[in-house]
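Below is one structure, written out as structure tokens, with a few remarks after it.
Only one protein chain is missing; all other protein chains are in place.
Chain lettering (A, B and C) follows the sequence in which the chains are written, and residue indices restart at 1 in each chain.
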Amino acid sequence: QETYIPLISKGFQHQFWQAVKAGADKAAAEFGVTVTFEGPDTEAQVDRQIDMLAAALAKNPQAIGFAALDSQAAIPLLRKAQEAGIPVIAFDSGVDSDIPVATASTDNLAAAALAADKMAELIGGEGKVALVVHDQTSRTGIDRRDGFVNRVEEAYPNIEIVTVQYGGGDHLQSTEITKSILQANPDLKGIFGANEGSAIGVVNGARELGKTDLVIIGYDSGAQQKQAIRDGLMAGAITQNPVGIGYETVAAAVKAIKGEEVPAAIDTGFYWYDKSNIDDPEIAAVLYD
Amino acid sequence: MTTEAATPAAPSPAAARLSGAHHRLLAFASLIVLILGFSLASPNFMQTSNIIAILQATSVNGVLAIAATLVIITGGIDLSVGTLMTFCAVICGVVLTYWGLPLPLGVLGAILAGAAAGFCSGTFVAKLKVPPFIATLGMMLILKGLSLVISGTRPIYFNDTPGFTEIAQGSIVGVLIPSVPLPNGVLILFLVAIAVSFILSKTALGRYTFALGSNEEAVRLSGVNTDRWKIAVYTLAGSICGIAGLLIASRLNSAQPALGQGYELDAIAAVVIGGTSLSGGRGTVLGTLIGALIMSVLLNGLRILSVAQEWQTVVTGSIIILAVYIDMLRRRKL
Amino acid sequence: MTTEAATPAAPSPAAARLSGAHHRLLAFASLIVLILGFSLASPNFMQTSNIIAILQATSVNGVLAIAATLVIITGGIDLSVGTLMTFCAVICGVVLTYWGLPLPLGVLGAILAGAAAGFCSGTFVAKLKVPPFIATLGMMLILKGLSLVISGTRPIYFNDTPGFTEIAQGSIVGVLIPSVPLPNGVLILFLVAIAVSFILSKTALGRYTFALGSNEEAVRLSGVNTDRWKIAVYTLAGSICGIAGLLIASRLNSAQPALGQGYELDAIAAVVIGGTSLSGGRGTVLGTLIGALIMSVLLNGLRILSVAQEWQTVVTGSIIILAVYIDMLRRRKL
């Protein structure tokens, strides 16, 4: 009988999720299982994700991978899965419950704090910075914002965060937002873009205004972001290991189906990359186009 | 709109009524075809648990679509249903979780918040003569912002209100008839549908809803206070969005303040697929229910068949056009 | 009395025309008030670079709104403008990057793709009699899915086509008049606006666009091939979306396949704020431009003032309602 593992993610069209999907597909090919990958249009659509989870459960899968938009909302369905003996692997961010047998995720708070450290280093420990974040309410948006802001507040008293604005991860909207921020704060020293779309938007905005002395720190990867780092437009970025997340999720699911022991927490890690190390093999391995 | 016959005198209107019923029966056609198709394609589709999942997935969009139906019959449009739903959920969260008041007050709060917002939209449309598209677009943005402000851009959980999740997720029917574990959310959808059908066909409010959409100027020239009735329709629609807010909050056990935008299109699509005309004057709640069901069956079925997500949207778009085209064909024939 | 009526020398029509011009001038009012307000509130607002930023931010939405204007004047609605724009950008990416063809072919590809999609929407509406809302909703989903499929759910970059970014980001005006570094994107918006204005006021297509929205049945009974003209309008609107696709692709130097949904509401909002009636038969491109500008000025100004995002939406919603209300007041007075 064919082993079927649906992955319900937080998104679908974005590069990050496509990289997770690629990792999952890779593992599926390796272990000889079938996976499907689905996610709602935006990270606000908690109920849509629940509907996807419900449809996935109806297909009587052997295991399920789930990246919860809101862990509480999904608990009744997850409990159903548990009752049916379907192991649940959480990925990307955890679920506040003991139902998932394993969690493959990135510590977004710590990763964003690292971005704050790098920002401080690059602007010399003082001055004004701003954030362009993709989402005001989603877990990843909140963690990356808070990770960055809290770190600045704790460790760098001379750095002022002038504004945090949200562009929905939409490249164009983030571009316009960046231009407004730069217009309102001509003396701004740096901007942190909290996901790929935001980071590219920041780069575009700065370039359209001809602002060359801005320190831009991004998050995630993608061809454009890598290019911006090579061209020196972006100082550097944090990357997670989305391919690894996808791969580890499926791998853990396969193990759980077989009844093997799986570690409860699988830290897939995060990395700082810039011009100097972008071509290092271990960095290149976690970057995607 | 069928009116209970007093004397079936002349044959023509009776025939018209018959063909009306006929038509409505036939309107199920697309839905039935979809269901049959998916049942044949996958054994997982026709399971009780999946049918309940489909109905559950219909409940929120169905209630929103019923609210939108009311406004659309008056010849207006309501873009604010999605964010209003969220706003009501947030208000409910404030009442229950932040203020710690008992459950009935939370329910009341959500419905009143919806009615108040609907009243505002209605006033903008009726008194300030702002076109419904703009009035409700503005309200959509205002409510979206207010939901974030009030909630502190953070979900509000209902963990302190035991029983809150029962509103949508419990099953009174299941307690009475254990083999039919119909969730309360679906029951509420049906009750709302019956209530609004009743209002539309039996009350003055319903009569004026159709009259306004049919020829507002004529109604006004007949000495009817059109403004008041229009505001009443928007207010009713708003309070129905309040019910949707309760349903979604109960399903998610939380008020998610960022949710809601984009839901208006799904709701309006359900209304139009259900045969209600965007130019007003005609429409049925039953049609809207079928429209909402078509949309959830489609999505669920494509997921069950593991159609790749990018193709899901292509197929959904095509089938929506096809379903309405077939409906048009049939109507022209009848 | 009849001779008097026919002489064009009578003062009345001249007065009517004057008040029309007057009205259009006054339609700027909300825009002017906004600009003045923001200028006073922040010294950063009225800088050349910011004005150019505002104009540039208007370019994509402005072009989409002009496309939507055409369809709305016929009494229809176009929900597919946003995803059609993306689809055209993706097609352009395929032609230039995947196939490596020269730039003009990419431009042609985007515009033809838009025209083809518009032709489909138009055919659904005119021939299959599917209501525009449903036809374009379906197209919106189909195009969204196809963009993902064609691009392989991956952005397509234009790095191999030097000069592609110049389409929107270069500045021909800036080369000629160095003190006015107007980006080409804005220039293109103005050119599209002028061209569509011309088509609407001077050509048969334009005349039929208004006539269709005014009373389609009367036009059909005048022996006009209404289907053909309607399809032509949708096709033209589609090709304008193709131009918007080029603009956004050039600005982002990439075709982002996931972008576009939600843009339709902004575009339609700009149209309605600009005074075009959703029931068809009237509308101007100038009004739409002003509507689009009002929206970008508002957003830009609020961001410059660092208004918290949740309040930005509240304020935007309120001002949209207010602006249209004031416009209504003025029209009733005139």
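Basically, a residue touches a chain if its C-beta (ideal position, glycine included) is under 8 Å from a C-beta of that chain, and two chains touch if they have at least 3 such contacts.
Rule of thumb we're sticking to: contacts and distances are computed from a predicted model.
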Options "Dihydroorotate dehydrogenase B (NAD(+)), catalytic subunit", "Protocatechuate 4,5-dioxygenase subunit alpha", "Sugar ABC transporter ATP-binding protein" or "Hydrogenase assembly chaperone hypC/hupF": UniProt name of the undisplayed chain: "Sugar ABC transporter ATP-binding protein"
Contact list for the unshown chain, restricted to visible chains: B, C
Touch with the omitted chain, as defined above, among B:Phe210, B:Tyr234 or B:Tyr263: B:Phe210
Residue among C:Phe45, C:Phe87, C:Tyr157 or C:Phe210 that touches the chain left out of view: C:Phe210
Chain not shown, touching residues in subunit B: 1, 3-7, 9-10, 12-13, 16, 202-204, 206-207, 210-211, 213-215, 217-225, 281-282
Absent chain, residues of subunit C that touch it: 1-3, 5-6, 8, 10, 12-13, 15-17, 19, 202-208, 210-211, 213-215, 217-225, 281-282
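By definition in this document, only the chains that are shown with their structure count from here on.
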Whole-Å gap between the CA centroids of subunit A and subunit C: 34
Junction residues of subunit B, two or more chains touched: 148, 153, 261-262, 309
For subunit A, residues contacting two or more additional chains: 12, 41, 136
Complex contacts: residues of subunit B adjacent to subunit A: 42, 44-45, 47, 49-50, 53, 56-57, 60, 148, 153-155, 157, 159, 165, 169, 248, 251-254, 256-262, 296, 299-300, 303-304, 306, 309
For the subunit A and subunit B complex, residues of the former touching the latter: 6, 12, 36-39, 41-47, 50-52, 54-60, 70, 72-73, 75-76, 135-138
Residues of subunit A touching subunit C in the complex: 12-15, 18, 41, 136, 162-163, 165-166, 170-172, 175-177, 179-181, 183-184, 186, 197, 200, 204, 208-209, 222-224, 227, 289
